[in-house]
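Excluded from the complex is one protein chain; the other protein chains are retained at their positions.
This part shows subunit A:
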Amino acid sequence: MVKLNKEDVLHVAKLAKLNISDQEIDKFTPQLSNVINYFGELSEVDTEGVEPTSQTTGLENVSRPDNLGSSLSPEEAISGSDKIHNGYFKVGAVLTERTDK
């Protein structure tokens, strides 16, 4: 039986870049343990000699002729955001100014 603790839940939340409250930690800890334990039953399946797959179509390396077609205009392409500057998306700064100069 796997039992997740508070630290495990916080670690998962950090990886997912989610802020969760203490209340949510208490709620998710037993819930996630239950789910993980359920997966445990998979280890009883013998997969020796079975080919893995990640898809069902059997298609490989699909390509189409490299022809020009219509596409979204720059205005349409940025229409989903109201944080636009000179036709570009505005995002938060990733780097900060050096403080050691």
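The rule is simple: a residue touches a chain if its C-beta (ideal position, glycine included) is under 8 Å from a C-beta of that chain, and two chains touch if they have at least 3 such contacts; residues count from 1.
Everything below uses one rule, namely that contacts and distances are computed from a predicted model.
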Choices "Glutamyl-tRNA(Gln) amidotransferase subunit A", "Chemotaxis protein CheW", "Ubiquinone biosynthesis protein UbiU" or "ABC transporter permease" - which one is the UniProt name of the chain not shown: "Glutamyl-tRNA(Gln) amidotransferase subunit A"
Across A:D22, A:E51 or A:E97, the one contacting the chain not displayed is A:E51
Take the complete complex as the reference. Which residues in subunit A touch the chain that isn't displayed? 15-17, 31, 34-35, 38-39, 41-42, 45, 47, 50-57, 59, 62, 64, 69, 72, 76-77, 79-80, 91-92
